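What you see is the complex with one protein chain gone and the rest in place.
Read from first to last, the chains carry the letters A and B; within each, the first residue is number 1.
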Amino acid sequence: MKASAPIGIARARGGRALALGWLAAVAALAALGPLLPLAYAPAQPDLAHLATPPLAAGSAHWLGTDPSGRDVLAEMIFGARTAVGISLGAAVLATALGALLGGAAGFWRNHGWRVPWPAWAAALGAGWWALALPGAPAALVGAGLGLAGTLLGGPRWGRRWPVPLDAGVLGATALLGAVPRLVLVVALAGTLPLTPGGLLAVLVLTAWPGPARLVRAAMLRVTAQPFVAAARALGLPAGRVWWRQALPHACLPLRTAFPLSLASLLALESTLSFLGIGLPPEVPSWGHLLGTARTEPTAWWLVAAPGGALLFTILALQYLGRARGPGPAK
Amino acid sequence: MVKLLLVSLLIVLLVSCSKRRTVEGQPVRILWTRDPESLDPLVTPNQSAIDANNLLHLCLLSVDYSTKRYAPALADSLPKVQFAGDSLTLVTYHLRPTATWDGGRPVLARDVAFTLKLMQVPGLPNEANKAQFGFIRDIRFDPTDPRRFTLVCNGQAPGLVQESGDFLILPEAALDPKGSLRPYQLGALNDRAATAPADSILVKLARRYARANLALYPGRIPGSGPYQLVRWDKDHLLRFQRKPHWWADALRPAPPVLEAQPSELDFVIIPNEASAALALRRGSVNVYPQVPVREFRRLQASAAARQQLAFYTSLSYDLVYAGFNTRRPALSNRLTRQALGFLFDPKALLLATQAGLGQCTVGLVHPTDTRNYADSLPPLALDPARAVALLRQAGWHRESTASDTFWTRQLAPKTPPQRLTLLVRYRAGETAFETIGLQFRAAAARLGIAVELRPTENASFSSALQAGDFDVYLRLLKGNPFYFNFAPILHSKTVGAGNLTGFGTPASDRLIEAIPLANTLDSRARLLRKFQRLMREEMPLVPLFFRPNCLAADRRLVHLYPGGLKPGYAAAAIKWTTPVVAVP
Partner (left out) sequence: MDHAGGRRPVAVGNGIFRRAGRAALAVWALASLLFLLSRWAPTSDAALGLTEPTEMQATAAETPGAHQLAQRAARQRLGLDVPLFYFSRPVAGPGQRPGWHWNGPRNQYHRWLGALLRGDLGTSFRDGQPVAARLATALLYTLPLTGTAAVLALAVALALAAGLARGPWWRRPALAALAGLQALPLFVLATGLLLLLANPDALNWFPTYEQAGAEDGLVALGACLLPLACLVLGAVPELALQLEASLAHEMRADYAVTARAKGLSVRRVVRRHALRNALLPVLPLVVDLLPALVAGAVVVETIFSLPGMGRLLAEAAATRDYPVLVGGVLLVGAARLLALLLADAGARWLDPRVS
């Protein structure tokens, strides 16, 4: 055991360098794409070469072309920008949002977090006013009074009503999971077109329930562990216990889930493109490239290039995820 | 446990593989990409439903695929046509004396009258028929001959005659045994307002029709067609069996439209193209109509497939075209539209997206229609230089900043200059349209025109086009060789409905109205040629090319009558032959 330790460390270092190297290369491609001397620009169809395999005679497409005649190499390199900017960004945001919401729901459950009634009144009044229901001005006044009461009175004001955090989060995840994307899109159809920021928001909105449920489930266990109880017994504020002790441990399952969520986000992004609210086809993306294999099932190069890039990214993230993070609960 | 499972799976596998079938004398198995959904003869939601209904029921006239003309089916000859006054046409038919329903009742003029009235009864899913056949105002019986009748039609267009015989005749005795619809006048039913108080007899009839649930059980009423539906597994298989004694068997010589060769017709539903091609290769289907061009080329490239299959191509009536939103200020000028028309490269696009199998066109008329096709017009081609010249002529200027180039135009003094940018919509998921869009975008980008492509999901696509939320759209126009009625897509009266371009000038409206009313074929040809020239001049839409119709079938099948008309083959005429052994 001991004798093999240095070798193990060396291998781990090598693996880590490889993983970091790959991610750095993707980031570099994303940044430097426009400066590279490419034979073909992205989103330019070469109508003489449709769905040509890599290195075919008479074509200068090194990685072949897709069914619309776009150069796979150019799409891959420029697609790295989209992958880094949108897919990876959405994965990070969705995971963070999911971890926070799921962690809070699992920690406080339905009765742990109590809010004084003036705050409830403020929220109700604001909602009433926002919907322009009859008597909106009166509701606005009510909301103002409630807000003032919350700020001035603070914790001293009488009854505190619990916020059903757990039920809310569970309900939201169930709803988002059950509503098919197409129905959501129908509802969104009026608010087209989507900007990259809007697309990011849609991706995050549909992707956060997964991590949220994972973290919630883990949190249920963590809160039952002695070290959390001990921290509470010491009289530490609940928020601090949650943030410092409980959340880091509850987030452990995300180390595996995060890299995998990248794959599903790429798939989602190509679904959204199909529905007409995703990235337009002139924006190169790995997900879209992978999707073009649908019409050309024998074109292995359309799967190999983006699929390989995706696989290496997942493996690199997975490797880094396993190497870091808090140790086991003691 | 696991071993047991594996062994049983293996056994299943072996049994299933060892079950070989001989193809000789087997049913003809035809591939469909979608389920017909409903076999209600009044509702035909898709091509599969139309084809299936044509096996169960017959029309007065139907298309003979060998000549591509309408030929008598239930009628014994083409109808006699008379014009009455200046707005009516009288079409007189005589039904075949031998024609009977299952069970032996003769097909009579009463059944035709009943069908026409049924298409106007409120509360039935007959809205499409109501709109299409509303021009038949009355039916007059011949007191001496229960098989002779005259249809009184509104209008005098030549196409009316063919259309007046193109609906499925249903049996009165099965759906309305008491003849409760007989007292009603066809014209009165036709004019019934949607808000009219409910009529108990009509309500009762509609209820009885709904109870029959023909959508799912079409066999509940007798048909006059050669086949009956014996099995229907939704989204999987439809099996039609030839009636052992069908009335038309006695006809000598058998008319081509009344041929019914296969003893059994199976329609197998396979939505995925790759799976469909494999099913054809394995012989589990024998006919693959409307093969996507790429799949067709792949099959043709395989030596094994060439030995097993025969390949047929013809030119379809599906036109791929681009349309402009002429309501947009930037596109209201025809010079701008003409300029943008020169940014499409139809020839290269045809070669790329249809493997060169279709045909480019100068207008909306089919290129094989030599009488009407405007062959004097030069074909459209990519010509950026002319596009630039035309844009300048239309008042646009190219401006350049450090980062980009764009075209602007001053519409009125003291208004901010207008920029030329285009939003292109097409149906998402169709590679051909994506390729066209990318080609147009690349050609426009070279001139400095910004083009945004917006593939849109099917239903949102329709509503976006209706709402005018586009600059350019790419689409398919399904046509036919029989009618030349361009009003629904280009008349100024249909702006907001079928006319998506918003185009319409008094001159073009007059021409569009005149074409269907032309009395002779020559005068119609003159008008059609004039129309094509006018469309080239105004260019509300850019016709790119007609798509090919590819059909792959087992080599041993004959009499497929492949052609551009939907569905592209004659299912009931197909015959098995013994394979011809090639002698080296």
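Note that a contact is a pair of C-beta atoms (placed from the backbone, for glycine too) under 8 Å apart; a residue touches a chain by one contact, two chains touch by 3 or more.
Bear in mind that the values here come from a model prediction, so they are computed numbers and not experimental data.
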Item checked: Touched by the hidden chain, restricted to displayed chains -> A, B
Check: Where the complex has a chain not shown, which of B:463, B:505, B:519 or B:577 is the residue touching it?
Finding: B:463
Checklist line | Contact with the hidden chain (one of B:155, B:177 or B:417) | finding: B:155
Check: Given the contact definition stated above, which residue among A:64, A:103, A:116 or A:259 touches the chain not shown here?
Finding: A:259
Next item on the list: By the contact definition given up top, give the residues of chain B that touch the hidden chain.
Entry: 9, 12-13, 15-17, 19, 34, 37-38, 40, 43, 45, 122-123, 125, 127-128, 130-135, 153-155, 157-160, 162-163, 194, 210, 213, 215-216, 231, 233-237, 268-272, 274-275, 278-279, 281-282, 284-285, 302, 304, 317, 364, 457-460, 462-463, 465, 475-480, 482-483, 485-489, 491, 493-494, 497-498, 500, 516
Item checked: Residues of chain A (touch criterion as defined above) contacting the omitted chain -> 132-134, 167, 170-171, 174-175, 177-180, 182-184, 186-187, 189-190, 213-214, 216-218, 220-221, 223-224, 252-253, 255-257, 259-260, 263, 267, 290-291, 293-294, 297-298, 303, 307, 310-311, 314-315, 318, 322, 327-330
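Everything below uses one rule, namely that only the chains that are shown with their structure count from here on.
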Check: CA centre of chain A versus CA centre of chain B: separation in Å?
Finding: 44
Next item on the list: Using the touch definition up top, name the residues of chain B that touch chain A in the complex.
Entry: 274, 294, 298, 345, 348-349, 351-353, 428-429, 431, 434-435, 437-439, 441-442, 452-457, 459-461, 463
Notebook entry, point to check: Quick one: in the complex, what on chain A touches chain B?
Noted result: 43-45, 47-48, 50-51, 67-70, 182, 185-186, 189, 193, 273-276, 280-282, 292, 295-298
